[in-house]
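Presenting subunit A:
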Amino acid sequence: MSSRENILSAIQGIALESKPLPEIPDFGIPGEVEATFVQSIQGNKGEVMDKAEFESWLAAEKHSKIISRSASFPDASNLYLPADAHELNDLDLAILDGQFGVAENGAIWLEDAELGLRVLPFITEHLVIVLDRNSLVATMHQGYARIGDASSGFGVFIAGPSKTADIEQSLVVGAHGAKSLRVVLV
Partner candidate 1 sequence: MSHPQNAAEFLKNQAKAKWHDETLWFVRDKRDRISKTIPEWENLRNLASQIKDNVLANLGSYLEQFEQNAIKNGIHVHWAKDGDEHNRIVLDILQKHHCTAIVKSKSILTEECHLNPFLEKNGVEVVDTDLGERIVQLLHQPPSHIVLPAIHLKKREISELFHEKLQTEKGNEDPTYLTHAARLHLREKFLGAKVALTGVNFGIAETGEFVVCTNEGNADMGVHLADVHVACMGIEKILPRRKDLGIFLRLLARSATGQPVTNYNSHFRSPAPGKELHIVLVDNGRTAQLAREKFKNSLKCIRCGACMNTCPIYRRSGGYSYGSTVPGPIGSILSPGLDMKKHSTLPFASTLCGSCSDVCPVKINIHEQLYEWRQEITKTHGELGKGLSMWIAAGIFKSPLAYKISGGLMRKALKVLPDSLIYHPINAWGKSRDLPEAPKESFQQWYQKNRS
Partner candidate 2 sequence: MISNSPKIGLFIPCYVDQFYPQVGVASLQLLEKLGCEVSYPLGQTCCGQPLANSGYERDTHGATRHFIELFKDFDYVVAPSGSCVLHVKEHSPAIAGLEKEQAELHHKVYELTEFITDVLKIDKLEGKFPHRVGFHSSCHGHRGLRLACASELNQTPFNKARKLLENLEGLEWVELSRTDECCGFGGTFAVTEEAISVRMGKDRLEDHLAHQTEILTGGDMSCIMHLQGIATRNKQPLKFLHIAEILNQAIA
C-alpha cells in the first residue's frame, strides 16, 4: 500500500462525527477605510504618500537602478526586467501596482501580472506600491471576496517592509526583503 493510501485509509477508519462548515459573515471595521489603511501601513513601518509627494521623493532620491511596472509611473524605470531573477540583486527600487489594499492591516494584494518576476518585491532594496484609493477594502473578508476565484499562479499580501524581532524582540526593519515600503495612493 502506498503512503497515500495508507494515510487516507487510516483516516477513513476513524469514526468522525460530521461538523458543519460555517458561513463567514462580512465583518467590517469601525473606522473610515482610507484613514484606517494609512494608520495600518504606518503601524507596519511603511509610509503613505500621494502622487506629488512621491514624485518629489523620487526626484530627490536619485536611485540608480529602478524598475517600474506601474501604469501610473511608466517612465520611472531605467532598467528592463531581466530574464534571470538573480540579476535583480542590486536593484534599488521597484515600483509596482497593487490590486487592492486592506484597511484593517495594511495588506496589499499583488499577483504574477503585477510582479513580472515573483522575487521583485522581495529582492529590491526599496519597494513602492501604487494603489488606487478606491480599491481599498475594510477587512480580509472583503479582500478574499475581491480575489474571488482568480487563478494567478502566485499572489501575495504585502503589508510593510521586511522586518524581524528575533534579537531580544527589538524590531529591526530590513531583514531579507525590501528595507522600506512606500504606498502611493492615487
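Simple rule for what comes next: a residue touches a chain if its C-beta (ideal position, glycine included) is under 8 Å from a C-beta of that chain, and two chains touch if they have at least 3 such contacts; residues count from 1.
Here is how the candidates were picked: all candidates are chains of the complex that A comes from, given by their letters.
The structure presented is a predicted model; accordingly, all values stated were derived computationally and were not measured.
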Task = Have a look at 1 or 2 and point out the one touching subunit A within this complex.
result = 1
Key: subunit A residues touching candidate 1 - in the complex, by the definition given at the top   = 2-4, 6-8, 10-14, 16-22, 24-25, 27, 30, 40, 43-44, 85-86, 89, 102, 104-107, 112, 117-119, 122-123, 139-141, 143-145, 147, 149, 151-170, 172, 174-178
